[in-house]
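One structure is given here, and the rest of the page talks about it.
Note that one protein chain is taken out, while the other chains of the complex remain in position.
Letters A, B and C mark the chains in the order given here, with residues in each chain numbered from 1 onward.
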Amino acid sequence: MKQLDTELSKQFTLSDYVEQRPELAFVTVEKQQLVPLLTYLRDTKKYTHLVTLTAVDWLEVNQFQLTYLLHNYETHTDIGIRVKLDRDNPVMETIHHLWEQARVYQRELHEMFGIDFPGSPGVEEPMILEGWQGPPVMRRDFDTAKYSLETYDHRKRDTREPEIYMKEKLYPED
Amino acid sequence: MKLKDILSPFYVWKRAFEKPYSINTLTELRPGSPTYRGFHKNDVSKCIGCGSCAEICQNITIDMVPVSETKDGDSGLRPRFDYGLCCWCALCVDICPTGSLTMSNAYTWVEEGLDKDVRETYCFTPGVDEKHWENEELGYHRPDEYELLHLNRLPMPHLPTEERITSFIEMVKGYSREQAVKEADRCIQCGICTATCPAHMNIPAYIKAIREDNIEEGLRIMYETNPLPGVCGRVCTRRCEDVCALSHRGEAISIRWLKRYLSDSVEGEKYNQILASEIKPQNKTVAIIGAGPGGLSAAYYLLKMGYSVEIFEQNKAAGGMLRYGIPEYRLPYDAMDKDINYIVSLGAKLHYNTKVGKDISFDELHARFDSVFISTGLFEASKLAIEGETLPGVLYGLNFLEDVTHGKIPELGKKVLVIGGGNVAMDAARTARRLGADVVVIYRRREIDMPADHEEIEEGYEENIEFHFQAIPMKIEQTADNRLEFIWGNAEMKQLEEGKRPVPVMIEGSRESIIADTIISAVGQSTNYHWMEGEAIANIKFGKWTIEADRWGKSSDPKVFVGGDIFNRVADAISAIADGHRSARAIDSFLQSQTE
Amino acid sequence: MSDKYPPIVNGKSVYDLESGKYLKMWQGPQHPGVTGNMSLELIISGDQIVDCKTHVGYLHRGFEKLMERRRYINCFPIVCRICVPEPDTNEYLFAAAMEDLMGIEVPERAKWLRTLNMELSRLASFLMWIGGQSGAFGHGTVAQWALAHRDFVLDLFEEWTGARIYHMYTTPGGVRGGTPEGWDNHVERVLQGVEKFLTEVNHVMFNNAVFKSRAVGLGIIAPDMIDRFGVVGPVARGSGIVRDTRKDNPYLIYDQLDFNIETETAGDVYARAMVRWKEMHQAISLIRQIIKRMPRTGPLHITLPNVLHLKVPAGETYVRAESTRGEYGYYMVSDGTIYPRKITVRGPSYSHAMALLEHLAVGVNIADTHGLMLSLHTYPPEIER
Partner (left out) sequence: MTDIDKIHDSLEAKPEPADTETNNNTEREWRKDEKTLTNSELSLEEQDWFCDARPQPVKPAWGPIEKFYNWARSHSLWILAFGTGCGAIELRPLVTARYDISRLGMQPRPTPRQASVFMIGGYVSIKTLKRIVRSYEQMQGPKFVVAVCSCAINGGMYWDSYNTIKRIDHYIPVDVYVTGCMPRPEAVIAGFTKLKELIMAGKAEGQNLYAEKFDWYKANQKQVIKDWNMPDYNW
């Protein structure tokens, strides 16, 4: 896998290479170079299978990380391509022309993270949620437990921490 | 289309002559399999209400609710399950440190829902609310091969026995960082220990600090309730470990060694910086009689509250029983001095070699200071009350240990007999062993009744100390060659009173003897109040052994407070520290009320 | 014929419902032929579908969000709910991803038991599928048999793991217990029953004029579509693609077991059904091999650091396994805290049910949509998670 990274580095600006297992590596690429890189990997390097496309929210550094995971059926190796997006203006090029199912992934990311993929068919349509009015749910600043407790009717809990309970019962004055 | 394709499906008719798949009766329920994860059961007599089940449950299924029946080391809470939330993953069963929580193979619970809120109906406390599956034998129990908890503690490295019996070097080596973090990781943070600790130290919090490698935070947490952590980290009687949730199926967390690790990890010079807090000076003075753990603890908290404190100590160094009663191999003087020096550095004024009643009168203290805290400790050894006790060669444990501390090592001879089963007896025995004598320990009851630390007894065995149990002393005689003959009678344990511990009763006519060079009696300590005289004691009420005081240590004279061994009767360091802390707060509120 | 289909502009069919030529019809979520909860928005002309749109989200619980706020050990009970008919793949993959990040090797015996668990669960899932597939083409009898046999497999699970559906057996660090005594005989009895059933299925379903005439030639997936649509598993193997995660990227003890990749070349519904029928035989053979060869003693589980505050080292990983629908994968990102940063579940149904089905449905008779959908073997809960 290291060899592939070296080879790719000649043409693309890559960074943060991590080899998790001999057959799985992750690498970060510049946002502008992603589509050429994916096309290159698909057409030249036989990474023909788009395994998944997902996003990770790094709220602390105000970034979204998109991970494109590709699989090579001949060498049976995977490469994960990371792209960092600005969290305030998350826009990414679409890759639905490379893989048909990418448009579904992109549609989901648009709904769940609010990442836009201009040109991807149907990307604006709601996919999973219906009538959702809050912020994109998978963003880390959306607190699902809080939302759930505020929105739905929960049975009031009646629990005690052993430590605090024992203090109140056995030695309240200390 | 082939003819075969049309005829082939008629094969299905063959089934008409076979046994149907259907289960025979629909109304009778098939029992769940023997390991079925059905409804919960809880053996409430085993449950200690530690709340681990509630902690691991991701579904907030488990509420801890109070029950009336409790026992020692029991929070008084029991898990209540909400079957509107449960997912029957059985993690609660797997983590249960006592093994009280299990599952039955019952699985049917139907409720009608129109007229009530079934969410309340589906809540129940297993073992308390009676359910029909209560006595179901089958059902999920944690398989033996599968364990979520680490039940065994990390072994503490000790000096090898051969080295141990020849020197007074501290025998416990202490945990390294990796070991401490690993040991701290075992903790399930239930907090039952906190309630049991006399000083109510926030044990889970400082264990968490160790786990997260935040030593300074850990030190701060310890000092909130205990200003002598280095001492307690070595010699505490650690009742917390007796009730540790993990001790039910495995070994308790080494809370004492973790405390020691924390205090050893910080250099004494840094204490001031780490523990720095804003001190608001108060224009009041407090006298403390006795620089033992109780006095030092009171001094620390009073100093932190801004009072000026003067301590009067009859010996030439502070520490009291810690210094003069506990041998160096258990509590090295360096470790103790580290704690004491920090307290002194806060501004405590220590008067050494000053015995109240002799060098300075109690009246004077009472008049000069705004408040007086008495923690003189049990400095008098109890008598054996048998014939021959006054013979030369018969020593008292306390005096013996004190002499060793002062460097006055008495001539022990080859064979030493120690009478008693407490920590002082063990200390005396093991000190004598280190001084080169063969030691025999004589105790009235059985081994399990010994008040001494279990570990100490075990280490005593390792050090080749001999034990005689159920032996009631009868008399001591001087032999012809100037040695001592100790005569005792064998006893049997009798349950005289229901609910109390059995009492040794002498077997008629039994008589055994042993010849030794020295006999060390360590059967208890007491105190006296002869030093308290004058007008100032007019308002103080004395009990049989004690000064009468409320739970805050406040005596009938509002200015005078008591604490430590003379007050709490448990007579261990941590109780004295707790008294000191408690009284310090009481003194504070008394002095504040004076100001107003 | 040609004017039957609406014109396509920018990759989207443009149709005028007012013209009376097209009719919009919804199938699902409340529809007997639709597996699980999902719906198809069909545009039909006559009884032929001219456009299809898959709607999912009826089972969305937000697993990926929920896992972000659960400790690792607490993710373990929740992951199996992602795919209801075949939960064990999820359990294994979650554990495997975690073990990969922590650098933990599970005991040998646990590996065998995990494999057994996965194969047994594959068998149950295939039986579930055959019930649906036959039912979709009107063979209710086969469905009755299949579901009963699946229930016998579930009985095995119950005896072994303590639950019928959600076994929660593969925990991070190993497995939750050994097999009970006498269980092997029960397995053998059930397997013989399933084998007999498979023979009958061959007679009643595969050699059935009705099934043949409806399934052959329906929903053909050409080999060149495989990578373009991200097709995996039996669906890909039905088009002659020789791929199987168990062989290609062996995990657990699959490299020690004897099996071949089953393929068919036609690429239609019939071929895919045939592949699955063969794979059921394969699963039976694998289960027998495992039971015969697995170690009976040895540790089952290594105790992790205290699970209540277990931290997983920062990093990211992807693990995959072969489920009945094909490659199933977990992408796990850890930031070194006690909560996972992100766990993405890559279910094979995702690409099959959305992009692929929408493509294949065009031109199909409405009555055949369910047969087509089931031949892709989609389980909606794993699409929307």
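In this section, contacts are C-beta pairs under 8 Å (C-beta built on N, C-alpha and C of every residue); 3 or more make two chains touch, one makes a residue touch a chain.
What you see is a predicted model, and the numbers here were worked out from it, not measured in a lab.
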Exercise. The chain left out touches which of the shown chains?
Worked result: A, B, C
Seminar exercise, completed: Answer key for A:Gln3, A:Asn89 or A:Gln133 versus the chain not shown reads A:Gln133
Problem set entry | Hidden-chain contact residue, picked from the options C:Arg150, C:Arg228 or C:Arg246 | C:Arg150
Exercise. Among C:Tyr72, C:Phe137 or C:Tyr166, which one is in touch with the chain left out?
Worked result: C:Tyr166
For this session: Go through chain C and note every residue touching the omitted chain.
Result: 29-32, 36-37, 57-62, 65-66, 69, 77-78, 81, 84-85, 128, 131, 143-145, 147-148, 150-151, 154, 163-166, 381
Exercise. For chain A, which residues reach the chain that was dropped from this view?
Worked result: 128-134, 137, 142, 144-157, 159, 161
Seminar exercise, completed: Missing-chain contacts on chain B, rising order, are 20-23, 26-27, 29-30, 32, 54-55, 58-60, 82-88, 107-114, 118-119, 122
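Note that in this section only the chains that are shown with their structure count from here on.
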For this session: Name the shape of the chain contact graph, picking from line, ring, star, complete and other.
Result: complete
For this session: Weigh A-B against A-C on C-beta contact pairs and write down the one with more.
Result: A-C
Problem set entry | Centre-of-Cα separation between chain C and chain A, whole angstrom | 23
For this session: Identify all positions of chain B at which a residue touches two or more other chains, and write them in rising order.
Result: none
For this session: Would you tell me which residues of chain A are touching chain C in their complex?
Result: 18, 20-21, 23-24, 26, 48-52, 54-57, 67, 69, 73, 76, 78, 80, 99-101, 103-104, 121-122, 127-130, 137-138, 140, 142, 144-145
Exercise. Hey, which residues of chain B end up touching chain A in the complex?
Worked result: 49-51, 54, 60, 62-66, 75-77, 80, 82, 84, 119-120, 123, 190-192, 194-195, 200, 204, 551, 582
Problem set entry | List of chain C residues in touch with chain B within their complex | 70-71, 73-74, 76-78, 141, 144-145, 148, 155, 158-163, 166, 168, 171, 174-178, 180, 200, 203-204, 207-210, 212-213, 299-301, 303-309
